[in-house]
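A protein chain is absent from this complex, but the other protein chains hold their places.
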Amino acid sequence: MSARDRILGKLKQKMPSTVALAPDVASWYATHRIAESGADKAQRFRHFIELAHAEVYAVSRGGWLQKLYEVLAAKQIGKLLVSPGTPHGQRAASELPALGIACPAYDAPIESWKEAMFHDTPAGFTRARGAIAETGTLILWPDADEPRLMSLVPPVHIVLLDAANIYNTFYEAMQAEGWSNGLPTNALLISGPSKTADIQQTLAYGAHGPKELVVLMIEENLQ
Amino acid sequence: MISAQTPPPRPSDVYFFATCVVDQFFPGAGMDAITLLERQGIRVHFPEEQTCCGQPAYTSGFPDEARKVAAHQLTLFPNDWPVVVPSGSCAGMMKHHYPTLFANDPVRKAQAEALSGRIYEFTDFLVNVLGYQPQDLGGDCTVVLHTSCSARREMGVHLTGRKLLGDLGHVTVAQQDHESECCGFGGTFSVKQPEISGAMVEDKVKALKATGAERVVSADCGCLMNILGHAAWKDQQEGRAQPTLPGEHIASFLLRRTSK
Partner (left out) sequence: MNAPQTPHTLHFMPSAGFRARAKDVVDNPFLRQSFRGAMDFLMTKRAAQFPDAEELESLRTLGESIRQYNLAKLPDLLEQLEANLVRNGIQVHWAETPDEANEIILGICKHHEAKLMVKGKSMVSEEIELNHAAEAAGIGALESDMGEYIVQLAGEKPSHIIMPAIHKTKQEIAQLFADKVEGVDYTDNVDALIQIGRNVLRQKFLEADIGLSGVNFAVAETGTLCLVENEGNGRMCTTAPPVHIAITGIEKIVEKLEHVPPLLSLLTRSATGQNISTYFNMISSPRKPGEKDGPSEVHLVLLDNGRSQAYADEQLRKTLQCIRCGACMNHCPVYTRIGGHAYGTTYPGPIGKIISPHMLGLEATSGLVTASSLCGACGEVCPVKIPIPELLMRLREEAFSKPHDHPAMVGQGAGYSGLISAVWRGWAFVYRSPALYRLTSWLGSRFRWLMPSRQGAWTSVRVPLKPAPKRLRDMLKERG
């Protein structure tokens, strides 16, 4: 008999005969979390993610590139990793180099350029799929265009977020978008720059992931 | 956990379950509690046959022995009167653990459940059943209140002792550091793990003394035995004749403050 069969056998032998009542998650959220306007959610999102040390800038749909440039210039970053397969990545790649910022594209499997990713990529630029107001959280679903390491290895991570996609809670986000019907290879919640308090409970940023997290938040037509 | 039961109408009679610790080590506290109840016009009945709630064996991992002793206590309260217990942990044992203890004995389980609803910790009974408001006749003084873990977490009555002391006009209640932390008694824990228990009571006594209060009061004699026992030991060690942290059961303190 395999370990699997032995473990399952032991558990099945002692499984309770009565079925426990299914937990009512929906009604807990219905009674404990109020619906909020888009503007309120944007404000709450900003409040919490700023508390976690992220920088947030309100931008317009047309004007975010200018802010992106200003942020990079202020941080004296001359190189930004972008996705060649996304509209925002393409826009950055077409306009920033003229302003003196190189925009290498994440266009090849990591194996071919891992060293450069770890040692020579000061910033990465991705979009967020959405966000969560109550915890100040960005939702990212990395994919073939915006791979997983883009938001992790570069010391600065800049994120483009449409505030229309902010949910009140994590629960609301997964329910509204039907996550249980299928999740991507990797789904991420990001709530600030990387940090640790492992040395004498003293908070320090930039433990292993980005030291800085910058959110460019498009706040237009919020309900 | 907050005691959610609706207070019954003011009874004419109550049973008094003294606990073995009060009977043998703190009889004065028992007398004072009874006197306070009688002053409120309550007839107090002390079942002569009472011994111990069974908690020492129960918490030490000897439920069979606890059951035997508890079964005897179940027979002591035939009338439908409240049972007042001057100890949060013994009250907790009778109120919350008796029904579990007799889970496999339908007759006693039913008795235990019926009894459970009648068990009152002493300060809870004074405040929530009698609506007692002490009239302070004493001079200015500062005390510090220690509430047992059982009273706080099992019985949910950590506010009633504080309320009673707060009602005393000339008494200031000092706030100790880490108030809700255990004093380290824990029954046989104090002798099975004397190093840890000793460290806990040492810290507790330091915190109580640091308030500058002239005495500690508590509604649990188990904690008092531990706290006062350590405070007195420390005094002895350091050659002091006067106790630096005297203490007493809250019943004794209340009775003295409200007596001419």
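Per-chain numbering from 1; labels A and B assigned in written order.
Heads up, the rule we're going with is that a contact is a pair of C-beta atoms (placed from the backbone, for glycine too) under 8 Å apart; a residue touches a chain by one contact, two chains touch by 3 or more.
Only a predicted model underlies this, so the values are computations on that prediction, with no experimental measurement involved.
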In the full complex, displayed partners of the excluded chain: A, B
Positions on chain B contacted by the hidden chain, ascending: 18, 20, 22-28, 30-31, 34, 46, 48-52, 54, 56-66, 68-69, 71-72, 149-150, 152-154, 180-182, 184-203, 225-226, 229-230, 232-233, 236
Chain not shown, touching residues in chain A: 2-4, 6-8, 10-16, 18-26, 28, 31-32, 48, 52, 106-110, 114-115, 118, 134-137, 143-144, 147-149, 152-153, 169-171, 174-175, 179-180, 182-202, 204, 206-210
